[in-house]
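Below, a portion of the complex is reproduced, with chain positions unchanged.
Chain naming follows the written order as A, B and C, and within any one chain the residues start at number 1.
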Amino acid sequence: MRPSGRAPDEMRAITIETGFTKHAEGSCLVGFGDTRVLVTASIEERVPPFLRGKGQGWVTGEYSMLPRATHTRGSREAAKGKQSGRTQEIQRLIGRSLRAVVDLEKLGERQIVLDCDVIQADGGTRTASISGAWVALRLAVNGLLKSGALTQDPIVSRVAAVSCGICNGVPVLDLDYIEDSNADADANFVLLDGGKIAEVQATAEGATYDEEALLRLLRLARIGCDRIFAAQDAAIGA
Amino acid sequence: MRPSGRAPDEMRAITIETGFTKHAEGSCLVGFGDTRVLVTASIEERVPPFLRGKGQGWVTGEYSMLPRATHTRGSREAAKGKQSGRTQEIQRLIGRSLRAVVDLEKLGERQIVLDCDVIQADGGTRTASISGAWVALRLAVNGLLKSGALTQDPIVSRVAAVSCGICNGVPVLDLDYIEDSNADADANFVLLDGGKIAEVQATAEGATYDEEALLRLLRLARIGCDRIFAAQDAAIGA
Amino acid sequence: MRPSGRAPDEMRAITIETGFTKHAEGSCLVGFGDTRVLVTASIEERVPPFLRGKGQGWVTGEYSMLPRATHTRGSREAAKGKQSGRTQEIQRLIGRSLRAVVDLEKLGERQIVLDCDVIQADGGTRTASISGAWVALRLAVNGLLKSGALTQDPIVSRVAAVSCGICNGVPVLDLDYIEDSNADADANFVLLDGGKIAEVQATAEGATYDEEALLRLLRLARIGCDRIFAAQDAAIGA
């Protein structure tokens, strides 16, 4: 029995509220249960220095937790003067995951920054961030297509992410904070349309795992991502 | 005529949604028109080093803008590795304003941190932060009173803040971004119950001002703060 | 009775020694009683990035306390690797105050940096800094006029600053350190020729204050600034 009473292959409620802020070219407040992340997509008509003049665009992500997103207050990274290793690792994952579904040449010489700010944390903040970032990106690119700045759609697939883990010996989908804290193994999957894999990060926490377990977690992830794809479609009105 | 069509002494709509996040001891999403700030109050059962063993508590504030709270995306201070002078100035003002209404000895040896994170900016983010922080603080202290951790209420007054300015020669209340960008003078007032003043910061931007103008701005501030006090009362169910 | 024996509306001795250092285009050692600040004005034939090509100049300020300007030694900000919020707040105030009396277009595409380094602190370091900075600026601009680099004077007024406060219930002018540490309210006024106001920052420390008190502090500030204007005139030989 899971602490939340969910079945092993059951996602928490997925909520995606688009247009949460008025300035961003795309935005949403994404919720996986009590985890809530505000994602904004900002279009900048320039690219990072290493890409200047190469005829392609860039998609990148930034991530942060508000200090009291968690049970006990964490120090503000801006006050400490540096971002933690965890923050940087998650930022890199977000950017990589979204770039996996964008044709950067079709995007043209512009950058889209996906800011993921965790308002409330209850496990799965990075996977909610990636799943919401796709919606914000989709909305921002829709604007570019509508205005004529782009004539071809650079987004080649949907992308969603979900965590799975082994808790008390049972593979389960979409861990909340209590499960995450006690899991024997913890995996994040980033999947595309048609079940293609963009990223697997599977870590033994207390006990190691075997090939069979890895496959079972992957199958749970497919179930979860199908649910997320449907929520993304609903959010963008597809 | 103001860009928003408001009368000179007219506040924007004030919205205060309490309990916006589940972990904080007190929280609200405060809105002054399109400006929206998430405020959380976190109780910590310890005080800063300079107060250890002195038999009193502390109230402090932190402030941040989400990168895309504004028209164009700003860099994340955590990524730059330091907080701007503006951020630090606002943080100091928030802490000072709230301490003006708290009897720190009655609070006991604990600290309450008021985190003000601007979700969307349209002028007046620091005054909305202070006004919302009082609500979050009130809720957090209510919890301490209810649990018996405190037996006497350390909050001695309400506190609210509002900006006023001189735009096109006319003193106006509660500037939005467009007015703020073009004001000849820009003032922030922090007021308490009964019209007592906790802080005045009045700055000439393009043109200097005189004593008469300062007084007219102060009178507008009283009108605005009365509106905010009413919204605070409604929010906490007083 | 004030600790110094001064009358409530009595300034400390104001001393302004021009030409204190030989390299700066303008400089003075300004004293308000035992508070002594070395101010230099440095002319740079370039403007900050955000002003490039806009046909105007810039005036900015920097502020620092020598480690042993105070009763007990403070850490060197360069050693700590960052400037405190207080330092940044004062720097911003100095720059803003001086820009209030300069026509930046007439200044041309150059920057004048006013460095205020506190040699000895006894209350009022920021107001002495601003008052001295005007002298250093005046001397530097005089040099530009004399050399023909400027043909029109970009300085449109004198500017001076002074602190006032309520001590033991009595409004007093130009607080020294002992008064400053115990004041119920503490205000800094930046005034121009003819009594126009550039900035008011009035903060309740222990007790809040009312409109009447604010006005009485402002009137004391006028008395003080008139004394400072006279000292500035004497210093530049006007």
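Here is the rule we go by: a residue touches a chain if its C-beta (ideal position, glycine included) is under 8 Å from a C-beta of that chain, and two chains touch if they have at least 3 such contacts.
The structure presented is a predicted model; accordingly, all values stated were derived computationally and were not measured.
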3 chains shown - copies of the sequence in the complete complex: 6
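Convention: only the chains that are shown with their structure count from here on.
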Reference chain B; chain at largest CA-centroid distance: A
Where chain B and chain C are represented by their mean Cα positions, the distance between them in whole Å: 28
Approximate Å spacing (C-alpha centroids) for the pair chain A, chain B: 33
In chain C, residues with contacts to at least two other chains: 82
Complex interface listing, chain A residues touching chain B: 21-24, 27, 34, 38, 40, 42, 44, 62, 64, 66-73, 76-79, 81-83, 87, 113, 115, 117, 119-121
Chain B partner contacts - residues on chain C that touch it in the complex: 82, 84-86, 88-89, 91-92, 96, 100, 187, 192, 195-204, 208-211, 213-215, 218
